[in-house]
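My structure is below; once you've seen it, I'll send some questions.
A single protein chain has been omitted; all remaining protein chains appear in their positions.
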């Protein structure tokens, strides 16, 4: 009986029974199961079709969930039960089918280009006003370097004049439409991957392709991608025909992004303002944030301070190659090129001078000074030629060499942390990860970590935030946030980003990872020890009882 | 004897004796006990009276501490001993009573309004210079839409001409004074709660009322509230007579804030610049930060980038309804209304188009798409009419619907974390909280969490930072910082706030909370196991001794 009581105590030592929860509403189920990611909050559709007011019978609804056609992921019964599916279907059937609309008196078919402004001046006054004052809107004032098919442009030259198609495509103007006049820029920017983010890693393709095929992208709610990742990555080719179905009049690449930026990301429609496109703010929306605070670092540098204090007085309409800026802008360093005769020109290939790229990891996983390759020496020289507009060569070259050292010093700490994590993986103390994802280890192809014994510890920015152990998250924050701030801070001349937000935080993460690893190993030891006691404790009681029994028996015999 | 030694070892297993500290100085006591929160650093008063150079005898001093009159909280002997109180009183008695003053030659009584500028032009040159150039200061140039009681205004029209009262009230100009000319704006802004923050939660009243009656506000040092919370919340009614005592010439609502903003929060005295009030910077000081980075999100959006790059060239004196901005400002989206004939007008009711409010929790604690109610459909339409100034309806409506989905996707993760915490509360593994406060659980009235068995797990922004367990803090940071950044980022079109600072961080917090909960449960199991060993170990020794004694006795008997 005492043994039974002991077992009961032992059992209570391992709690963790499932929590009883109130049953969520059908609407809450629809949201929690992630359906709204593709089908939208009101189920009016997104990358998935509208489900509002659906007349789909339950068997067909279930069939699509269990063995889906198209790009929809499967929802097995363990994820969504038949009963839950039934409740969700009931909810969806009751939703209003029609999208509300303020204007229903829409024109249809092909219209005269001369009449566009008549309606839209009243409906959307600012865009008509902007276009009429823009270089494109004023006949004969356009860029003299562009070979114009015509001297006077209308709305229809870019949008066409079939109002139904314009509505269906959400006013789409593909980058190739811009290219019909600006062919050279399209080549520099799109075809030459001139606005791609560094060298192509692991065969993921350029720019937009890389965004939508990054590991785990497809696991994220598409509507979240639409708000978060996609708007910035939809540049330099995202409007290309390979992603577009002309018959469906929609993008068919699985992104929820129906409306894409292309050239207007910087040259905002319908003003196409040169001032706006040239100022650092054109870069701000995308080149900011914890993983690449280029804008923040630039603005807090001496360069940025001068721009803020004095930039309003500069002439932003002069071609940049001839401009007199008192300090460089983002575009000036990354888009101006100087030839052997000190003549400056501008290219929309902005990555041709970049050596370390995104800098997301030690040069492809190794601690090596990649600046010394002939190709990268050429890139460095191209950058220094721009520095010379204001600086002496020794100073410019010396500064950039120190920034190289700063980056590598931070990378060495990342490698130290990587080795600590590898030790934990190898000893089975953490798994990559709880389930199938992981903060990963470098090296290996970028965004992909080393092969472990039976599993690959891999990561990508889209996967790193769920289902990882805290030490993996710490490691991710170390190399993806702190080390990048350190690197971007140094190269954009911001002491605070180079040190406090950067290198100091890399050091802090390393101290944390060291400590976490020690705790994991020590906790494992404690666990082994206490399990050992749990087993030996009752055994000792049995031994005592057995010994007493043996003595008593031998006494009985005696 | 071995048993005694065992007990000694067991005792040392539970350390935690109080640390002996050097006795703090009387001044340090005054600060540490929080007296300075109400009575000020130099004890010259705040919401509490001045105590510097007090002649109060010790018994009266003690009586007020133990059973205070007025709003002062009680300090029982456990919090402040008699000896400590005595030392503090000695310190206070020695403090200088008089506030130093640069100017002592102050005029007194009623003065001629014509003479104000004569003195103040020398003493405070900028404000006289500003007022004389302002619309209010220049007779006949005022806003034609305002019904003026007079065409020429003096300082006394707002401040009165009794210099003693002006000094005593710190130059107070109540919003109702502004309303004597700007009645319609006062109605929109104050009476209609047009600058309140979203729908009234849990009967806490509007705006300022809500600030000073929020749970735990009274527990915080009032001087900290004066620097932190109160300056922003002192809008839209904070200067109203209900908080003011005309006989005492001071505010009597328990806030330490003697000087309040009212209308001048945006229309800064004494320039009353339209440019300043209309620019996003007017909103910056309050609508920023970890819990609602509206300004940061807007500025890093395409909208904000265009404003930064081009806004200096816009005409800020044109009435906003007629203005030609190339991108909307905060005020444009939230204050412009468009009627059925595409005519635009401006209202100081800025919350009439807002659906999700502060967004502090899933729609009142539930996962539900609240945008579908008729009231909210009307609000959405009102907002879309403003979008139409530059955008097509489908694009605007589609974007906002995606932002709805983004918000709900983040809220679903908050709910998952809430259920994990509820499990820990229900199993007694964390208490809400260590003592009486908690990071709380949603739903329930806003800022108030669910009822647990014997205690309410509630939270408020004013209480969440002390005396909570780390997992509760993590949860608070998740729903109050990350989820709000995610939501505000999406609706203000900032990809980085929607994703990295927002949704990705919500995911990260959820992973952390999952892991912390597992650790708490596992640590509890280890604790139970080792306690079990501590109890059973000696029992086993006793069992052995007993068995041996029994055997010996039976042997003796044998």
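Per-chain numbering from 1; labels A and B assigned in written order.
Note that a residue touches a chain if its C-beta (ideal position, glycine included) is under 8 Å from a C-beta of that chain, and two chains touch if they have at least 3 such contacts.
The structure presented is a predicted model; accordingly, all values stated were derived computationally and were not measured.
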Of B:135, B:191, B:232 or B:370, the residue in touch with the unshown chain: B:232
Residue in contact with the excluded chain [from B:85, B:336 or B:468]: B:468
Residues of chain A (touch criterion as defined above) contacting the omitted chain: 299-302, 304-306, 308-310, 312, 324-326, 342, 366-369, 371-372, 377, 381, 384-385, 388-395, 397-398, 401-406, 408-412, 415-416, 419, 422-423, 426-427, 489-490, 493-496, 498-505, 507-508, 510-512, 515, 521, 524-526, 528-530, 532-533, 536-537, 540, 543-544, 547, 550-551, 554-555, 558
Residues from chain B at the interface with the omitted partner, ascending: 6, 9-10, 12-16, 19, 21, 24-25, 27-28, 31-32, 34, 36-37, 40-42, 44, 46, 95-96, 99-103, 122-127, 129-130, 167, 170-171, 221, 223-224, 226-229, 231-232, 256, 258-259, 268, 271, 273, 275-276, 279, 281-282, 284-286, 288-291, 312, 461, 464-470, 473, 526-527, 530, 533-534, 537, 540-541, 544-545, 547-548, 551-552, 555, 558
